[in-house]
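Heads up, one of the protein chains got dropped from this complex, but the rest are sitting where they should.
And now, chain A:
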Amino acid sequence: MNSYQEVMARKSEIMRSSVGIDYGKYARGRLAFDYEGMLADTGYAIDDIRRIQRQVAVGNTPLVELKNLSAIARSLARPGMGARIFVKDEAANPSGSYKDRRASMSAYEACRLGYPGIAAASSGNYGAAVASQACKYGLGSIIVQESFDSRGIEQPEIAEKTRACESYGAEVLRLSVGPELFYQFLLALEETGYYNASLYTPQAILGVESLGWEIVEQVEELTGKRPHTVIATNAGGGNLTGTARGLKAAGAEECSIVGASVDLQGLHMASDRDFNRKSFTTGHTGFSIPFTTWPDRSDVPRSAARPLRYMDRFVTVSQGEVFYMTQALAEMEGMERGPAGNTSLAAAFAMAQQIPEDEILVVQETEYTGAGKHPIAQLNLAKSMGIEVYRGNPEENLPGRRIVIPADPRQIQVRDIPISRLQHSYLKHALEGTDINTAGRELETQDIDFLMAETRLDQAGLMDALEIISHE
């Protein structure tokens, strides 16, 4: 009854009852779906979101100008360049990260629909956010984590997450490495009738729009300007999607949206051996590349996180550069914050040097830090796993083998992953689900419009890409 195959066969049925959305209703053409309709049907406009979040002390976090770090970046740039770097201090949210914005909407929805509790499959901040928001609404919570390898070694950042979730009264299931975590999550949903507080439901993504709105309002208030560039750490894509939607709705149409991830290319996300050879548990390429190029691999049939619709640029930074910037934030700005926001901060330090000095660049989040999350804990884990850690040229970073802390701030750079490569990979995934090998000619108008919106390619660009794919 509960074997892996049997439970996975019941997946869509369990999903439908645990999320309360009939995704089939939005299907269009052969492979399209009504994305904006799915979001609108939640019935949540921005004012509702901000009111719901304010009731549970979520959002309205400070926007902090990093004057010292900006001055140093400016000193490394050509004359007239070196934008003002601001950071949105999302660590000020109740459970210490912007994920409260997503969890607050999930908890509100679960409560409204009469579910007894909320559950999430998350080894990261979202687990603590769901457990914390469950407390606000008097709901039970179950958090399923991938937390230790076959030698029983716990990732220290995830051990800290276990502690936080348990301190909020959650039942925390700690699993060893493997994608079958989802199987265990489905069993928990089925047994308890809890609400699936997935990161990827429409309301979870709408919950992040308030962040984009706040950035526009605060930048306007502090500087009288609109943000020139906003950098969001990219993993599953919801962070970037929700923020970009909020920025645009608040009128910052011209703002450039950049996704930033820690480069962990070469490490496999489901490998027992690689599990503790990573010094970052989120905001890395192991999640961002698969989820940007195929959002619907998420735990719901159609993810509301679709970053390729909004991303103007996708950059990576090395683990060593993020550790450097984490230390720099502490010693230049007196702020100790966690890895997720510092990934965007490392990118911001380099990118600010290419942007005029009177322009505003916003690092879109911070998260809390502490035992397990701190660079000291992560670098000690890396050393114990036989990974080389030294000061030098960050080009020598080699995920799982070498962490190189830049010897000088000039060495901090971003490396672009071309949007064209992501668009191409996305289209290959989109067509995989269909029997279309003559691509362009088989698709209906609704499919063409959908693929254009998903990739931001124009019709000619889309047809060219489909032609190339059909020959591959």
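Operating definition for what follows: a contact is a pair of C-beta atoms (placed from the backbone, for glycine too) under 8 Å apart; a residue touches a chain by one contact, two chains touch by 3 or more; residues count from 1.
Here is the rule we go by: contacts and distances are computed from a predicted model.
Peer 1: Can you tell which of "FAD-dependent oxidoreductase", "Chemotaxis protein CheY", "2-amino-4-ketopentanoate thiolase, alpha subunit" or "ABC transporter ATP-binding protein" UniProt lists for the chain that's not drawn?
Peer 2: Not shown, but named in UniProt as "2-amino-4-ketopentanoate thiolase, alpha subunit".
Peer 1: Using the document's definition of touch, tell me which of A:41, A:65, A:154 or A:396 contacts the absent chain.
Peer 2: Counting the whole complex, the residue in contact with the absent chain is A:154.
Peer 1: For the chain that's not shown, point to the residue among A:184, A:223 or A:470 touching it.
Peer 2: Counting the whole complex, the residue in contact with the absent chain is A:184.
Peer 1: Looking at the whole complex, which of A:16, A:30, A:163 or A:424 touches the chain that is not displayed?
Peer 2: A:163
Peer 1: Using the definition of touch stated at the top, determine which of A:57, A:371 or A:468 touches the missing chain.
Peer 2: Touching the chain that is not displayed is residue A:371.
Peer 1: Residues on chain A that touch the omitted chain in the whole complex?
Peer 2: Chain A touches the chain not shown through residues 4, 68, 71-72, 75, 117, 140-142, 147-148, 150, 154, 156, 159-160, 162-163, 166, 169-180, 183-184, 191-192, 268, 270-273, 323-324, 327-328, 330-332, 371-372, 374-377, 379-380, 389-391, 405, 407-409.
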